[in-house]
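Input: one structure, supplied below.
Only a single protein chain was left out; the remaining protein chains are all shown in position.
And now, chain A:
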Amino acid sequence: MLVRCYRGKLSVWAALCVLVLCWFYIFPGYRLPRDKEIVEEVLRHGEAWQKNQSGIDLYRKLLTECCDPRRMFAVTKENSPIGKVLWYDGEFYHSHTVNNETYPLFVQDNPLQLPLKKCAVVGNGGILRHSKCGRDIDQADFIMRCNLPPLSKEYVEDVGTRSHLVTANPSIIEKRFQNLLWSRKAFVDSMKVYGSSYIYMPAFSMKPGTDPSLRAYYALADTSSNLTMLFANPEFLRTVGKFWKARGVHARRLSTGLFLVSLALGLCEEVTAYGFWPFSVGLDEQPVSHHYYDNILPYKWFHAMPEEFVQLWHLHKSGTLRMRVGHCPGQEGGR
C-alpha cells in the first residue's frame, strides 16, 4: 500500500518535471533584446540597403535543401497521390489520408511561373498605414498577402491593389463567414477583390481547419470563380518551421508572414517585405496599430513575432531581402 502510494507520488513528480522541462523548452530563459532596443537598432541602420546576390543564392540553396518550396509548397496531385498520408503540422498526432474526395481538389502541379523576378510580401502590420507604399508594391511581379487583408479604397494608397497569392486562415472563415455553412455569398463576394490570384490555405495544419478550407474550395468552385485554391503542404510548413527554429525563432507556430517570406526567398530573385512590424511603437515614436486595418491582438503565446522580425532584420542587413519599414520613397522624390 505504502509502496503504491509512493509510486503514485513519484509519477506526479515526474510529470511535473516533464512539464517544467517543456515549459523551458517552449519559453526559454534567454530573451530577445527589448522592443525599444530593436527599434533603436532599426533607426540606427537607416534606409541604406545593398543587394547581396550571394546571400540570396545561399538562402535559396538552404531553403531548397531543407524544404524544396518549388515542389512542396502546395499540396498537388504530383506530390500527394491518393493514399498519401498528410501529417498535420499544427497537431500533435493527426493525419489525413488523401482519398477520392480530396484528391480532385488539388492542383495538378506547381502552378507558379518560375522563376519569379521581383516579389513583394505584404504583411498586415499597422506600420503600413500612411506609408504610401501602394505604388511600390504594385510594381512587383508577384505579390503575396496574408490572411485575406482588406484592399478597399481607403487602403489602396498604402497597400496597393494587385495580388497574386493570398493566404487565408481557416479561423477567418470560421469567424467571418460562419464556417461557410450558411450563406456563402458574402465570402464569394469578398474574394472578388483578389482578382484571379491563388488562395493559399493551410487546410492540413490544424484539425478544425480542414473542413472550412475544403468548404472554401467548394464555395469558390460552385460559383465558378477565377480564383485558384492551393492547399498548403503540411510537410513544407513543418520543414520551414524547423528551418527557422534552428535560427532562433521559438514559437508554437510561425506566422503566415514568415512562411511567405521563406517561400519568396526560395522562389524569387528579389524579395521585398512590407508591413512587417510587430511593435506597438513606430519609428517616429508614434503608436502603431497591430494591423493596418484594425488593432485586434493575436493570441499571446502563439506567434513569436519580435523574434521573427529580428531574423528578417538580419536578412535585411545582410542584403538577402529588403524590408520596407516606414514610408516608401514617393515617385516625386518626396520622403
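The working rule: contacts are C-beta pairs under 8 Å (C-beta built on N, C-alpha and C of every residue); 3 or more make two chains touch, one makes a residue touch a chain; residues count from 1.
What we mean here is this: contacts and distances are computed from a predicted model.
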item	value
Missing subunit (named according to UniProt) among the choices "Alpha-2,8-sialyltransferase 8E", "Trapp complex protein trs85", "RNA helicase" or "Origin recognition complex subunit 5"	"Alpha-2,8-sialyltransferase 8E"
Contact with the hidden chain (one of A:60, A:145, A:184 or A:303)	A:184
Identified contact with the non-displayed chain, of A:60, A:145, A:215 or A:291	A:215
Chain A residues that touch the omitted chain in the full complex	181-185, 188, 211, 214-215, 218-219, 221-222
